[in-house]
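Showing subunit A:
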Amino acid sequence: MITIVFSLFLLTMLVIVAVGILRTDNLFTAVMLSGIFSLIMAANFFILDAADVALTEAVIGAGISTVLFLGALALTAEYDRSPPVGTWVPLLTSSALGGVIIFATLQAPRLGDPNAVVHKHVAPWYLDRTPELIDVPNVVTAVLASFRGYDTLGEVFVVFIACIGVMSLLGRVRPRRDSIEEDEFDKRTDNLRHHLIPRVVGKMLVPFIVLFGLYVQFHGDFGPGGGFQAGALIAAGVILYSLLEGGPRGRELVPEWFSSLLVALGAFTYTCVGVVSMAMGGRFLDYSVLSHDPVHGQHMGILIIEAGVGMTVTGVMITIFHAFSRRGIR
Partner candidate 1 sequence: MEWVYFGTSIAILVTMVLAVVRGLIGPTIFDRVLAVNMFGTKTVLFLAVISFLSGRPDFLDLALAYALINFIGVLAVLLFFQSRGVRRDAEAEREADK
Partner candidate 2 sequence: MIFSEADTILYALVIPLVGAIAIALAGRWPNVRETVTLTTAVCLAVVVWSLVPSLQAGGRPELQLGEMLPGLRIAFKVEPLGMLFAALASGLWIVNSVYSIGYMRGNNEKNQTRFYICFAIALAAAVGVAFSANLLTLFIFYEVLTISTYPLVAHKGDEATVRSARVYMGILLGTSIGLLLPAMIWTYSIAGTLDFTPGGILEGKIAEPLVGLLLLMFAFGIGKAALMPIHRWLPAAMVAPTPVSALLHAVAVVKAGVFTVTKVFVYIFGIDFLFNQPSHRLIIWFACFTIVVSSFIALRQTNLKRLLAYSTIGQLSYVVLAASVLKPLSEVGASMHMMAHAFGKITLFFAAGAIYVASKKTEITDMRGIGRRMPWTMAAFAVGALSMIGVPPTGGFISKWYILGGAIQDDNYLALATLVASTLLNAAYFLPFIFAAFLYEEDVKPVKPHGEAPWPMVAALTFTALLTFAFFLFHQPIADLEAQILVK
């Protein structure tokens, strides 16, 4: 009951914000609103008992994504100057889509229905057997890292490839001469270096953010969190430093070679765990064989692969941010 009331509120807000995004022709406003959109979404995930997802959506959707969009806006344009193209076809297509879904879901299980099929088949097995097979309190982590570890491996490679892509797109080609190089830009703006309060408070926060990131990383077995969230948080700390001190200093703190090495190394670590478990006579990513005691092996495996995930995500987010910020201002 309570959940539904909150949902009504939040979801309605969600739609309003989405319509706002659609209607505005100021791209900056659109990005701001999409930040709000993500926050509402995250709050909604939280009341739907998805704590891990809520954390991830907030860090990635509202944090990293907003920063990236702003970076791209700075390099491209601030206004959407195009008139909408022939609105009828898109309108009909999307209405048809919506109609089909509403038609399909009329008989779907209502929110929170305990008799829904999803709660009857695979899920109870995870909840029942996790304490015995893997023995970590956070079932999401258990499923993520062990039962569906292969998916997570794939996911790590998805961020890896995104990083490679951004690097090869923005790393290689020099910007045109008429754009302002970053150093020059740095000189002109001073970034936030002369703004005392943000600088002092912000810099004080950086170590805490990193520390909190490490907490999320290693506490992921017990509470919401894990490699993805932790990686994004640590990266957010570095990004904060770069925002305060300017890109060049940010890159002094975490050099580019280091962050991109981190990316590859994380992915490599994860795969290695799989390969080692193969070499030790198990299936790929079967952590049980890593130690004499299967449960202990699982713990070890999850710890290492979460570390790998954390490394990759940290590296990726920092690399991508630097790639955008180094591009200069046009």
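FYI, contacts are C-beta pairs under 8 Å (C-beta built on N, C-alpha and C of every residue); 3 or more make two chains touch, one makes a residue touch a chain; residues count from 1.
Behind the choice of candidates: all candidates are chains of the complex that A comes from, given by their letters.
In this text the structure is predicted, and so the values were computed from the model without any measurement.
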Check your understanding: Among 1 or 2, which chain makes contact with subunit A in the assembled complex?
Key -> 1
Point to revise | Contact footprint of candidate 1 on subunit A as seen in their complex | key: 2, 5-6, 9-10, 13, 16-17, 20, 28-29, 32-33, 35-36, 39-40, 42-43, 46-47, 49, 51, 54-55, 58-59, 62-63, 66-67, 70, 73-74, 78, 178-180, 185, 188-189, 191-192, 198, 202, 205, 208-209, 212, 215-216, 219, 223-225, 229, 233, 236, 239-240, 243-244, 329-330
